[in-house]
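Scroll down for the structure; my scribbles are underneath it.
Just one protein chain is left out here, and the rest sit where they should.
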Amino acid sequence: MNKVQNNKAWLLVLPVFLLVAFSAIIPLMTVVNYSVQDIFDQNNAYFVGLEWYQEVMSVPRLQDSLARQFFYSGTVLLIEVPLGICVALMMPTRGWTASLSLIVLALPLLIPWNVVGTIWQIFARSDIGLLGYVINGIGIDYNYTNNSVDAWFTVLLMDVWHWTSLIALLCYSGLRAIPDAYYQAARIDRASSWAIFRYIQLPKLQGVLIIGVLLRFMDSFMIYTEPFVLTGGGPGNSTTFLSQTLTKMAIGQFDIGPAAAFSIIYFLIVLLVSWLFFTTITHLDKDKVKEQSHD
Amino acid sequence: MAEIHLKGLAHSYSDNPQSSADYAIHEMEHVWHQGGAYALLGPSGCGKSTLLNIISGLIKPSHGSVLFDGVEVNEIATQDRNIAQVFQFPVIYDSMTVYDNLAFPLRNMKVDKDKIDSKVKEVAHTLDLTDILHRRASNLSADAKQKISMGRGLVRDDVSAILFDEPLTVIDPNLKWKLRRQLKQIHERYNITMVYVTHDQLEASTFADKIALMYQGKIVQFGTPRELFENPNHTFVGYFIGSPGMNFLSVEKLASGNGTEFCFDGIALPLDSNQKKILNDSSSSNLKVGIRPEFIQLSAVQHPESLPCEVIHTEDLGTYKIVTVLLGQQKLKIRLGEEQQAPQKTAFATFPSQWLKIYIDEYLVDTNSGDAGDE
Partner (left out) sequence: MTRNKRIGIISYSAFVLLPIYWLINMSFKSNEEITGGLSLWPQQFTFANYQVIFTDPSWYNGYFNSIYYVVLNSVITLVVALPAAYAFSRYKFVGDKHLFFWLLTNRMAPPAVFLLPFFQLYSSVGLFDTHIAVALAHCLFSVPLAVWILEGFMSAVPREIDETAYIDGYSFGHFFIRLFLPLISSGIGVTIFFSFMFSWVELLLARTLTSVNAKPIAAIMTRTIGASGVDWGVLAAAGVLTIIPGVLVIYFVRNHVAKGFALGRV
């Protein structure tokens, strides 16, 4: 787009800059500051360099929750992305049913996260919850409060319930943006439903899917409230994810130095993975074009 | 190979059509012959795209039937009708190369690989796509994309008709004529029935052997470009075809010394006796006389048959001039060749009676037989 060079535009951006700087730069600097010092009290702080960083990276508890976190985010993406696409393909396209399904789907996205935890806590309990009752009723021993596999299953199911809608809504609007002529041309070309999906719908969804995957990765990687309410991180540490470990460390035990160092590492991991994902996808796309034009 | 017959066809988008206004297509009887190049011309909203989509099967007609070679295809799905359609905006499969795009319909039909290869290359050659065959289709220009859309129809041996829905809308003007010529060549080469929807009379007349002009859901005239120009069947045809469109004068009967005259604003038109008789016999009050701007002669000096008028405006368009004159209270457009001088102020217009067309209730009356001017 032909944009005009005009540095006065900074005036328009200034409020955002000041607001975000106040809420981001100052706290971030504080965290960096903590992460390189050993603080006993207000007057006694010693510069320790990267010591905290080395220390936190060797704590097994943190390594465990990091591994758990990656596994969790990966699983969540593997389930929610394909399921979300399917749901979007099934949604009605016009009339009152379209509005209704839109509202129903958006519902879980607007429920406070701790209430999401509460809903599932109630729903999945084997004594008072429908889900737990039914699962036990068909002869499977299920209790998410003391079996770690059951706990994992419940947390995953909750996440799928909570967030698949986001992918579905993104894809739904992506699908709506495809002109009818594409489907008509495909019918004339005798494309099968699979071919229509593979060569028309999926390529047109690429943009929204990149955003959807990024958002889902980031948010699932930062997940805190829902499993905290549902399982409290248990049984044992089996559903304790990174944010919870971090909060425990910073507020529960007041290990500010290591917690700060760990925060920085945490932030960098999210940034790095997001960046890697984004550049790989855009590069793959470019390479394909290049390769084919040299063919 | 197919002859397309629209039999008693009508279409309404409402489930329960009450008045004629509810119909997008009024009942019609029409045949597109095998191998013809046809244009379906009309202003936007006249129902031409609806008609095209009925032929391709994307819309199911509410009344009547569509016959391909005498076989009714109403219940046959688009993909089984052996037709191809090119849309207003190019439809290409973004993630594929040009080659894969062209091969796509054949692959869907499970044609074997060698056959696909030779067919794709042949079509690519015809359409000048050979150089970009292995490029990704998404990054090409609009005209290349539109050629690919068409190519997907041409690769199939079973295609007997290609329907074009305003295919040049998004093409650069300087490429339009090139693509139109290519279309024409392809038509000659493949002997395929082609129906071309457009609102541009120039596109229609350069592409088609015969033009069907649509107006308010009806085909008002079907004929060669020349027929549509010289003998417009309906005042709308006269107005729509030609640039500028036909001049129409509402006339009324006036008794005078030497018999009945037909006048507007008190000016008698030089009609021949046959024309006068037809007008005289009509009971309608909607009488019009039309003449093409090309056929009015304009001169600075008076002739025996000429009528004095006032020049109010001259537009010089390079190869021709359009002069607007005031005759009585009527503004008339007159087209002059570039070598002709446009008179200033007062001028004299002559109306050759063989180019004066009589319209009763908006329809042309054939002055030779006296019947309504259907084919």
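Chains: A and B, in written order; residue numbering restarts at 1 for each.
Everything that follows uses one rule, which is that a residue touches a chain if its C-beta (ideal position, glycine included) is under 8 Å from a C-beta of that chain, and two chains touch if they have at least 3 such contacts.
Predicted model only: the values in this text are computed from it and were never measured.
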Taking the complete complex into account, tell me which visible chains touch the one left out.
A
Selected residue (touches chain absent from view) among A:62, A:155 or A:169:
A:169
Checked against the full complex, the residue among A:10, A:47 or A:194 that touches the missing chain is A:10
Just one of A:78, A:149 or A:271 touches the chain that is missing; which is it?
A:271
Would you mind spotting which of A:36, A:66, A:87 or A:151 touches the chain that isn't drawn?
A:87
Where chain A meets the left-out chain, the residues are 1-10, 12-13, 15-17, 19-20, 22-24, 26-28, 30-31, 86-87, 89-92, 98-99, 101-115, 118-120, 122-123, 127-131, 133, 161, 165, 169-170, 172-174, 176-177, 193, 208, 211, 218, 221-222, 224-225, 242-244, 246-247, 250-251, 256, 259-260, 263-264, 266-267, 270-271, 274
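Here is the rule we go by: only the chains that are shown with their structure count from here on.
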Can you compute the centre-to-centre distance for chain A and chain B, using the mean CA position of each chain? Integer Å is fine.
57
Using the touch rule from the top, collect the residues of chain A that touch chain B in their complex.
179, 181-182, 184-185, 187-192, 195, 199-200, 202-204, 288-289, 292-293, 295
Of all residues in chain B, those that touch chain A in their complex
56, 58, 77-79, 83-85, 87-89, 91, 93-97, 104-105, 108-109, 134-136, 139, 149, 152-153
